[in-house]
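Missing here is one protein chain; the remaining ones are kept as they sit in the complex.
First chain written, first letter: the chains are A and B, and each begins at residue 1.
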Amino acid sequence: MKTAKIQVVEPDARPAAAGEAVGLGGYKVFSRILDWITTDRMQLLNITDRINEIVRKSGVRDGLVHLQSLHTTSALILTEWQDALLCDARTFFDEVVDQNRYYRHNDPLYSDCERRNADSHMRGMLMGQTQCLQVRNAAILLGTWQSIIFAEFDGPRSRSVAVQVSGV
Amino acid sequence: MKTAKIQVVEPDARPAAAGEAVGLGGYKVFSRILDWITTDRMQLLNITDRINEIVRKSGVRDGLVHLQSLHTTSALILTEWQDALLCDARTFFDEVVDQNRYYRHNDPLYSDCERRNADSHMRGMLMGQTQCLQVRNAAILLGTWQSIIFAEFDGPRSRSVAVQVSGV
Partner (left out) sequence: MKTAKIQVVEPDARPAAAGEAVGLGGYKVFSRILDWITTDRMQLLNITDRINEIVRKSGVRDGLVHLQSLHTTSALILTEWQDALLCDARTFFDEVVDQNRYYRHNDPLYSDCERRNADSHMRGMLMGQTQCLQVRNAAILLGTWQSIIFAEFDGPRSRSVAVQVSGV
């Protein structure tokens, strides 16, 4: 598992990155975009701490935090953050969707996509590009072994996850 | 990919179809039911524009839009809307859940279901019957290549998707 070389990019100039809170009568919506540059074709990143930091900044004590990867060839999953298990997860992704079989999306006769990433699309579609979690006492509610993981299926690339915290 | 022959049905008489807004102190909840008649056993419909139209009508600027298919043999997914890729997705659904193996649900000894649609149930359960997405600036937040797709796994049938927009 390579997970160390993550470059975090949060340009101040980007409108949503500044963190925008909208609300009336106690209810508020706080939005932010987080960016990463991934380094491998398939890569799992633990983004729990970054999300919790945004929840704390939002001022929301009870409500929901919604995460949405803005890319079809990626996913957001919940699982235990353990090297051995992450290795098993990568093997599972490799086997449940075979990279090397024939795909029309990879065939120049049918598609102008040159990345040959049909498998990445299938994996993103299967695992899901969003997560919605509860906020309780100004923190994300997570079980002891639950971490929020960004799954890159077509790196290396620049990736964005939209984070929205809403509630009171 | 046949996706053209979609018949859109939105009877005015249906209570929720009229669009019902409930709210206090700025926060509001806007609900609507969308109906389709599908034409194939497996069929993928791009419903992004229909959902965005409801978000615009809701008057919600920042919040969540929640979509729920009311049928266990269907799913709501996010992926790129490209003919070649949709063809690959259909092949993937066919392979990850085999239609023709033995299922108790298809066996008259164990089940009174005559549709022989156990595979459709497995696909709906695997891919998920709901999607929750962010609303920003009165539109659904979507990445460049993300479309909202209704996946029919047991058509042709009449299908309903409940849409709820909430926020400020």
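Note that a contact is a pair of C-beta atoms (placed from the backbone, for glycine too) under 8 Å apart; a residue touches a chain by one contact, two chains touch by 3 or more.
None of the values given here were measured: they were computed from a predicted structure.
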Practice problem: Touching the absent chain in the whole complex: find that residue among B:L64, B:A89, B:V135 or B:I149. | Solution: B:L64
Quiz item: Of A:I51, A:M127 or A:V165, which sits in contact with the chain we cannot see?
Solution: A:M127
Self-check item: Touch residues of chain A, complete complex, unshown partner
Solution: 24-27, 61-64, 77-80, 82-85, 87-89, 92, 96, 126-128, 131-134, 136, 141-146, 167-168
Quiz prompt | Positions on chain B contacted by the hidden chain, ascending | solution = 16, 22-29, 31, 64, 66, 68-72, 96-97, 103-105, 107, 110-111, 113, 118, 121-122, 124-126, 128-130, 132, 160, 162, 164, 166
